[in-house]
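One protein chain is absent from this view; the other protein chains keep their places.
Should a chain be cited, it is by its letter among A and B, assigned in written order, with residues numbered from 1 in that chain.
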Amino acid sequence: MKTLRNALIALVLIGLVMPVFAGGQSESNAAAQGGGDVTEITFGSWRVDDVDQMNRLIAAFNEEYPNIAVVFDPTTPPDYNATLRLQLESGIAPDVFYARSYATGQELFSEGYMLDLSDEAYVSERYDDGARAPWQMPDGTQFAMPLVAVSHGVYYNQDLFDELGLDIPQTWDELMNVAQQIKDAGYIPFANGLADEWDIAEVVWMNIAPGFLGGRKARLAYEAGERPFNDDAMVSVFEAMASLTPYLPDGYQAINYNDSKALFLLGEAAMWFDGSWTISEFEASNPDFNWSVFAPPAPTADAQAITFHPDAGVAINPASDNIEAAKTFVEWLSGPTASQILGNELAGFFPMVADAPTLTNEHANDFLALNNGRDLDVRFPWPKLMNGDPSGYTLIQQGSINVITGNITPQEAADQMEAGLSQWYEPAM
Amino acid sequence: MAAVQVRGRRIGSHIILSVWSILVLIPLWIMVINSFKSKLAIYRSPFGLPDQWTLDGYLSVFSRSSFPRYFFNSIAITTISIAGIIILASLAAYAIARWKSRVSTAVFLFFLAGMMIPIRIGSINLLMILRNLGLLDQLIGLLPIYIAMGMPIGVFVLTEFMRTVPPELTQSAYIDGAGDFRIFWQIVLPLTRPAMATVAIFNLVVLWNDLWFPLIFIRSESQRTLMLGVTRLFGQYQTDWTLILSTLTVATVPIVLLYVLMAKQFIAGLTAGAVKG
Partner (left out) sequence: MTARSFRLPRIPVWIWYMLPGLLVYTAFMAVPLFKSLQLSLYTGSGFQIDTFVGFDNYRRLLTEGEVSQRFWGAFGHTWVFFAVHMIVQNSLGLLFALLLSSEAIKGRALYRTIIFIPATLAIVVTGFLWKLLLNPQWGAVNLMLEAVGLGAFAQPWLGIEGVSLVVISLVSSWQWVGIPTMIFLSALQAISGDLFEAADIDGASSWTTFSRIKLPLIWPMMGVVAILTFTNNFNAFDVVFAMAGANGPPNYSSDILGTYFYRVGIAGEHPVGIPDMGLGAAVASIIFVVLFVGVLVMRTVFQSDGTDD
């Protein structure tokens, strides 16, 4: 009996150790290629889902530059900022890394963790002023090269829309009407939920807000202190948020982003507010699923606006041992070959170069088509409202959650925004 | 009359205990059984056996280049830390048990204080210390912290145990001319093996399952522990329940199996922190 038990324990221990030996093989394949003197640089990113695509991009780079090996080393999005900061502060950061736009990026640059790219000709030649702005300091210093933007919209299940004979809604009232019909037919109108919190802010509120507020011009007016953050337009965004409540899934309070994806993919929910970055995941997990995307409805059809957000720039670590190789890689990323691969491999991430490549991915083109004839703007709080406590982001997030659950009224949510921002944001004081 | 009452009470006890046992086992059953279902089947029928058994989850757990690495890292850091704790704690415990003085009592109490106060509170300074030592984002940086974390319980259990070693044993060795260290090494240590097992198991569970320190100190893929890997997999952009449940199962099964096989030592180990009245 005792020997049997000991044998079992030994077996478990062996089982514990086995994977270790199995693991040895997968290590170094990046440096294996190209003989000779190979410089290795690491490329940090928050796109953990893009490893295969990035490796194809890097392979194309290596056809031209066989002597620079690039290792793609991504971290999950919620951890990226903290991770990068820690790595930079302790001197173990990647040589080239994805840079967040606006405040988060500016903060890192002013602490000396990004190389000044103002004098790199390819940055100013290949990108418009508008594209460069999100990665500039207030004085115009360029701390990162623009790479890709993401778009936002409303995903919808085409088969279900056909089956129920629904038209694409243009105004918010039409959207509510469509939602009611979907609900009556026994489906969930919107797959969104509140559990993860970030998505209700970033893909719902910030998705619909430009249409209600008046697009980019309106944002600039809020930022300049010309409009209070609790004016009627702001209240109407929160009213729209509150009007979603009856059309969210049962138990929406505890539905997280992944649940939303599954509800939509399984055909249980007909619509879903989200961003373009989910395209490739949907195509991979269910290629037969027939879906498309429409522009977020606004109070009137001609007020529709699209949140086309500068998502990722590329920065160079000034502490890198291989700055030249890093610069070569970054310059190559701005070129036509890279843009072509980026746009098509990373469907849903749109290269920001001035002469953008034509895309072959159908869904990506669906998203791009939404831009035609509509005002474009970035996510509302990103440019100016992030860098204080409470941040515009937190106020939007908590306000949205609280109006959806009915804890506070839309007016109260807007008032809280005004009160919160006026604590630290000077133009609002 | 009384016999009926006793039997009734006994049945009552069985009902309560089996209901709880079911409450313990069902979640684990669901975890294991669903890890063998396909991605979408989990949503459609979360209970019951899979219509079609699949090993996809497990295959992707192990084919993901980094997962075996997490396993290796967890095993390495846990084993080395436990070894460190046992060596340093038994040395200190020997000193405390063998040489009674005010100072050694004070040191003993100093160690005991650590049992009440969680080391997490000092995390910000640990972050700075590791940064200055250049050990941030390195698995090895966890080692001194884990050893420090295990010292209180190790010193406590081993000291109490060494005090029960009959003085005649060491005295006769002393008379035979054996040095302190030889007495420690050849007589005291072999006698304390059961206590060491207790310390080892207590720390095994704590360290194997620790998320906090890897979460704040470790960033790179190659340095991650299993629990950090599990947490990252659960990250916001994942929908693959099969993979996640397989991961949870893989992370859980080794310890639970060891526990079922060595229940007595585990219980002794995990309740060790509380033995002192």
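In the analysis below, a residue touches a chain if its C-beta (ideal position, glycine included) is under 8 Å from a C-beta of that chain, and two chains touch if they have at least 3 such contacts.
Not measured: the values here are computed from a predicted model.
Across B:127, B:165, B:178 or B:197, the single residue that touches the chain missing here is B:127. When the whole complex is considered, the residue among A:40, A:174 or A:197 that touches the unshown chain is A:197.
Here one chain is not drawn; of B:139, B:199 or B:227, the residue touching it is B:227.
The set of subunit A residues touching the chain not shown comprises 78, 81-82, 85, 89, 100, 103-104, 107, 111, 193-198, 249-255, 259, 262-263, 386-387, 389-391, 393-394, 398, 401-402, 405, 407, 420, 423.
Residues of subunit B that touch the chain left out of the display are 6, 9-10, 13-14, 16-18, 20-21, 23-28, 30-31, 42-43, 46-47, 88-89, 91-92, 94-96, 98-99, 101, 104, 107, 110-111, 114, 116-129, 131, 144-145, 147-149, 151-152, 155, 180, 184, 205, 208-209, 211-212, 216, 227, 230-231, 234, 241, 244-245, 248, 251-252, 255-256, 259-260, 263, 266-267, 270-271, 273-274, 276-277.
The rule is simple: only the chains that are shown with their structure count from here on.
If you average the Cα atoms of subunit A and of subunit B, the two centres end up 38 Å apart. Those residues of subunit B that touch subunit A in the complex are listed here as 39-40, 43, 62, 65-69, 71-72, 75, 131, 134, 136-137, 219-221, 232, 235-239, 254, 257-258, 261-262. Partner subunit B is touched in their complex by these residues of subunit A: 5, 8-9, 12, 15-17, 19-20, 22-23, 26-27, 48-49, 73, 75-79, 83, 86-87, 89-92, 196, 198, 256-258, 261-262, 265-266, 281, 285.
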